[in-house]
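Supplied in structure tokens, the structure appears directly below.
The complex appears here without one of its protein chains, the remainder shown in place.
Read from first to last, the chains carry the letters A and B; within each, the first residue is number 1.
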Amino acid sequence: MKTIHVATEVNGDNVEFVCAPDESLLDVLRNRLGLTGVKEGCGTGDCGACSVTLNGRLVCSCLVLGAEVEGATIGTIEGMARADVLHPLQQSFIDHAALQCGICTPGILVAAKALLDKNPDPTDTELRYWLAGNLCRCTGYDKIIHAVQDAAKKMRTV
Amino acid sequence: MVAVTIWGSLRAFTDGRAQVEVEARNFKELLDVLAQTYPGLKPQITRGVSLALDGRIYREAWFTKIRSDSEVVLMPYMAGG
Partner (left out) sequence: MALDSNNKRVFKVVGTRPPRPDGIEKVTGRALYGADVSAPGMLVGRILRSPHAHAAILSIDTSAAEALAGVKAVITAQDFAVQDDSALRDVQENCMARGKVLYDGHAVAAVAALTPAIAKAALKLIKVTYKALPHVTDVDVAMRPDAPVVQAGRSFENVPAGMAENVTSQCEFGHGDLAAGFAAAALIVERSFTTAAVHQGYIEPQACLASMTADGKADLWCCTQGQYHVRALCAALLGMEASQLRVTASEIGGGFGGKTTVFIEPVALALSRKSGKPVKIVMTRDEVFKATGPTVSSSIDVKIGMTKDGRITAGEAHLRYSGGAFHCGTIDMGAQAAFAAYDLQAVRTLGWNVLTNRPKEVAYRAPGAPQAIYAVESVVDELCQKLGLDPLDVRLKNAARKGTKSSYGPTFDDIGLMATLEAAKAHPHYTAPLAPGQGRGLSAGFWFNFGGNTCVSLNINTDGTVGITEGNPDIGGSRAAISQMAAEELGIPYEKVRTIIADTSSLGHNDITDGSRVTFAVGLATIKAAQDAIQKMCARVATLWEIDAEAVVWEDGCAKPSGPNAGQFPPMTLAEIAAISFNTGGPIAGHHEFNADGAGVSFGVHLVDVEVDRETGATKVLRYTVFQDAGKAVHPSYVEGQMQGGAVQGIGWALNEEYIYGEDGRLQNAGFLDYRVPVASDLPNIETVILEIPNPGHPYGVRGVGETPIVPPLAALSNAVSRAIGLRMNRLPMSPPRILAALSAKR
């Protein structure tokens, strides 16, 4: 199978890779670019563990082809902190014990940030519906909602 | 001698008795005596049993001391998840 050469931007860095035509962006990120923060929970777009932003839009990277991201801008969990300074959302998750096993955490953080970038003051209901595409099996979501709302509050007062 | 409570489906091998009296000073002796006196219990003992001694469950500790006035209850080997 002929491989395709792609040049794109990930977390502000220019990167290049080659991939098979049917390879997903998820596989490219994990296996070609060494960015294993994004996770495969289902491969069919149902769990959100592979959430990234593509040109500013929240997507499941398992539903995007590697070949599709030529010239695009991608945001993953690895781009959320600034060097060793955590993003307020990340700090809030630790402070509120909003993670247990942590496998869904990168996807949920990317999704939460995508929401707050558009809507800095969501209601609990808006937040819960926004995160409905991110499955968590450990926490029951309660502390996640508290953590995001607390981070949102802190981010609004900056 | 200590009284040992046998659970329902094992009573077929102790002549229907829910409680049997055995001479045993610890868990291992208890299992050995039970297997010897009631050979029908052997397969279950081999598969695994736990012991509840005065309300406390011991999964497999052979040297757990048993007194003659202890409450001794045989239980299936515990499993969790």
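FYI, a residue touches a chain if its C-beta (ideal position, glycine included) is under 8 Å from a C-beta of that chain, and two chains touch if they have at least 3 such contacts.
The structure presented is a predicted model; accordingly, all values stated were derived computationally and were not measured.
Could I get the residues of subunit B that touch the absent chain, sorted low to high?
Interface with the chain not displayed, on the subunit B side: 5, 7-12, 18, 40, 43-44, 47, 52, 54-61, 64, 71, 73-81.
Determine and list the subunit A residues touching the chain excluded from the picture.
Touch with the absent chain occurs at residues 1, 20, 30, 35-44, 46-47, 49, 76-78, 80-81, 86, 90-91, 93-97, 99-106, 109, 125, 127-129, 131-145.
In the analysis below, only the chains that are shown with their structure count from here on.
Rounded to a whole Å, what is the gap between the Cα centroids of subunit A and subunit B?
About 55 Å separates the centre of subunit A from that of subunit B.
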